[in-house]
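Following: one structure in structure tokens, then a few remarks.
Just one protein chain is left out here, and the rest sit where they should.
Chain nomenclature is as follows: A, B and C, assigned in order of appearance, with residue numbering initiated at 1 for each chain independently.
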Amino acid sequence: MLYEISVDGKNYRVEIAREKEGRWLCKLDGKEIPLDAVLANSHALSLIIGTNSYEILREPTGTEARLWIQNTPYTVELRDPRSFRGRNRAAKDHDGPKKLTALMPGKVVRLLLSPGDEVEAGEGVLVLEAMKMQNEIKSPKKGSVQKILVAEGEAVKAGDVLAIVE
Amino acid sequence: MLYEISVDGKNYRVEIAREKEGRWLCKLDGKEIPLDAVLANSHALSLIIGTNSYEILREPTGTEARLWIQNTPYTVELRDPRSFRGRNRAAKDHDGPKKLTALMPGKVVRLLLSPGDEVEAGEGVLVLEAMKMQNEIKSPKKGSVQKILVAEGEAVKAGDVLAIVE
Amino acid sequence: MFKKILIANRGEIAVRVIRACREMGIAPVAVYSEADRAALHIRKADEAYAIGPASAAESYLNIGKIIDAARRSGAEAIHPGYGFLSENPAFSAACTEAGIKFIGPSPASMRMMGSKTSARQHMERAGVPFVPGTSRGVASLREAEEVAAGIGYPVMLKAAAGGGGKGMRLVDASTELKGALDAARSEALRAFGDDEVYIEKAIANPRHIEMQILADEYGNTLYLGERECSIQRRHQKVVEECPSPIVDADMRRRMGEVAVRAAQAAAYANAGTIEFLVDAHKNFYFLEMNTRLQVEHPVTELVTGLDLVHWQIRIAAGEKLAIRQDELRLRGHAIECRVYAEDPENNYFPSPGTIASLIEPSGPGIRLDSGIYEGWTVPMEYDPLLAKLVGYGAHREEATARLFRALEEYFVGGIKTNLGLFRRILSDPDFIAAKVDTAFLDRLLKSPAPQKPGHAEIAAVAAGLFAVLNPDSSMNGTNGTRQDADGGRSAQNKGAAAWKRAARLDALQ
Partner (left out) sequence: MFKKILIANRGEIAVRVIRACREMGIAPVAVYSEADRAALHIRKADEAYAIGPASAAESYLNIGKIIDAARRSGAEAIHPGYGFLSENPAFSAACTEAGIKFIGPSPASMRMMGSKTSARQHMERAGVPFVPGTSRGVASLREAEEVAAGIGYPVMLKAAAGGGGKGMRLVDASTELKGALDAARSEALRAFGDDEVYIEKAIANPRHIEMQILADEYGNTLYLGERECSIQRRHQKVVEECPSPIVDADMRRRMGEVAVRAAQAAAYANAGTIEFLVDAHKNFYFLEMNTRLQVEHPVTELVTGLDLVHWQIRIAAGEKLAIRQDELRLRGHAIECRVYAEDPENNYFPSPGTIASLIEPSGPGIRLDSGIYEGWTVPMEYDPLLAKLVGYGAHREEATARLFRALEEYFVGGIKTNLGLFRRILSDPDFIAAKVDTAFLDRLLKSPAPQKPGHAEIAAVAAGLFAVLNPDSSMNGTNGTRQDADGGRSAQNKGAAAWKRAARLDALQ
């Protein structure tokens, strides 16, 4: 079986074939990796590469999975290698307008920027109150504020688009 | 929905209908039980009957399930109420010959009874060694030993029939 | 002893108190809001009473509903936990009126300690040290100049009616005093309708150290040692330890005796905590008294060997303290991490949602007080505290090592938590050297943990293996969840479907 897998945005080709009972032949970008893999349960994979032991924990998150190795997360996406749609979409993600959405229901308490303002990556665009805490909603990229779709004092639902940065 | 459910061999008719969001109307042998049920996860049910709170844990075991309430197990079987096969089979189980099977691989170290011997319920028929421990395989019923299918010193696999008591 | 106790709380503290009840042979009664029907504390209780909608004001903060549930259940006493109604004298009084024992201090003690000025007056009379300054407003700039010169710069101006940082100004030198005083006064007037401003010595990067006390209803009061609570985010404690690395036996005795005097001046009964600010010269100043069980009580329990919740219940049932101050021995060191559903890399943004997978640590020297389970959806309506993980050891180094080891074992999948932040804190040289103050966390770098070379490649291979070995499993680790739909679920299922589809397509090759 052949997979195209992106890890934190970097693409790998992974080929996996059953060798013999419990053993797998695995190639990463064409290079063979000597490993012994056992699925402990649906969340945990025990991997022995050479004689190094790794516990890999899987966490579902949206359309990808996060895999944890030694307490460090890796965002992993599995793609159909016969289509380049996925890859193109991923590449596009870094350009173009970005939507700022509400991760949970809350109330807009303050707008920090106005449409047309320049914005740095990580700079706050507006302040949302949820779970009794005020939280700055930050721009994921450098650019300018294209639209603000909410007003101060407005209640928002999870998933609502709050602003667009381009 | 209507179920015929046996608990430790005793039969109940359970009717369950959705009342409103998260609420269920439940009848046991025609009598309404006021309850509030939430499935916590696939193993655990939180049940509030009146104001009493119960945590019910489910354990799969063979063709039945064991449900645990306050650390006490109840063996539960769900049957299709339009067929009486299940019930008849269950009733038959108490009569007729009973097979004594090996629960795990091991070695027969001693035969305690011979074919034709009378046997009490709970009396040992033979001794099996497994996991470095010797274990008496006991008769589930009073009767007589019909057959012994293994010899002293013989290795057996899990599931092998060792003897038949009738 | 009581036969039945109602716990007027939720989350890990409700589970903690239910456990104490079970250990004492007392039937625990839970209450729950609509958002908490699937919560762990209900599963663990003998009885459970619905007390209204998700909003705390209509449920956990509703005195009438809680008293009503207690009456219906026949509970003889109510444990308030922390937060919610635990420091509300009206609730304590309502319990008494309903003939139900409130497990905590009297309404009078609570009221005395609840008001800043009343507490300060009583505490000053009892000889409790305060931050040097005026206890009421300065009348003029000249008076302010004299006071500030007397206590020495830097000083802090504070609104008498104040709170929440409004009407506060830090003044580094006399030249800045006039402007700051004018600004503080006008801000105080606008915020509170009262321009009274007083002056206190400013303490730079203070430590926050608190003393646990335990008092029975016959006037016997013990101090149970201090807790170091200097590691805070947004003025909320996240790491606490016992003992404090800077407190020696003499300082502990002095702080403890002050705490006992303060409690006795308030005729205090049951468990309570005196909070102190400590400056760089180890001078300590009364900050406030918390008239309830603290979140961080486990570190004191581990080091003293006493169960504070058992003792709260015993004291409320009329028992006398069975130990004397000189019999009490502190042994070892304990450190607690407050595990929150939040994203430390995104300004501690709360992260409610479904806990898709959960691996909890255990083993030597580890105590976990948790209120969660795999498959549970953390509601968005309440404080996002999930659990408290505590490491205990013969000394601070061993406690830290065990706690760090447990943090490496701990895994909460599906929502963000601050577990990674704790791993960073515990491996920080300043923490290891016990150089912590209330600004520690802000100093700690916010950069993500460095990824190890080669591990991205392992992640790629592992992703392929998950797809091959387990193609039909849902991405969501639990089969069952609550009936009500939650935001993240459909997205998760879409993700799972995509993985399955890709895996199946490949299997056809």
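Operating definition for what follows: a residue touches a chain if its C-beta (ideal position, glycine included) is under 8 Å from a C-beta of that chain, and two chains touch if they have at least 3 such contacts.
Quick caveat, the model's predicted, so the values are computed rather than measured.
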Contacting the left-out chain in the complete assembly, out of C:4, C:166, C:310 or C:396: C:310
Residue of A:40, A:121 or A:161 touching the missing chain in the full complex: A:40
Missing-partner contacts on chain C, residue numbers: 15-16, 19-20, 22-25, 44, 298, 301, 305-307, 309-310, 329, 331-332, 359-360, 362-370, 373, 393-394, 398, 401-402, 404-405, 408-409, 469-470, 472-474, 477, 479-480, 483
In chain A, positions touching the absent partner: 21-22, 36, 38-44, 46, 48, 51-53, 55
Hidden partner chain, residues of chain B it touches: 1-3, 5, 7-8, 10, 12, 14, 16, 24, 26, 28, 33, 35, 37, 39, 42-45, 47, 49, 54, 56-72, 74, 76, 78-80, 82, 103-105, 130-133, 135-136, 138, 158-159
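In this section, only the chains that are shown with their structure count from here on.
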Whole-Å gap separating chain B and chain C, where each centre is the average of the chain's CA atoms: 47
Chain A and chain C: spacing of chain centres that average the CA atoms, whole Å: 31
Residues of chain B whose C-beta touches two or more other chains: none
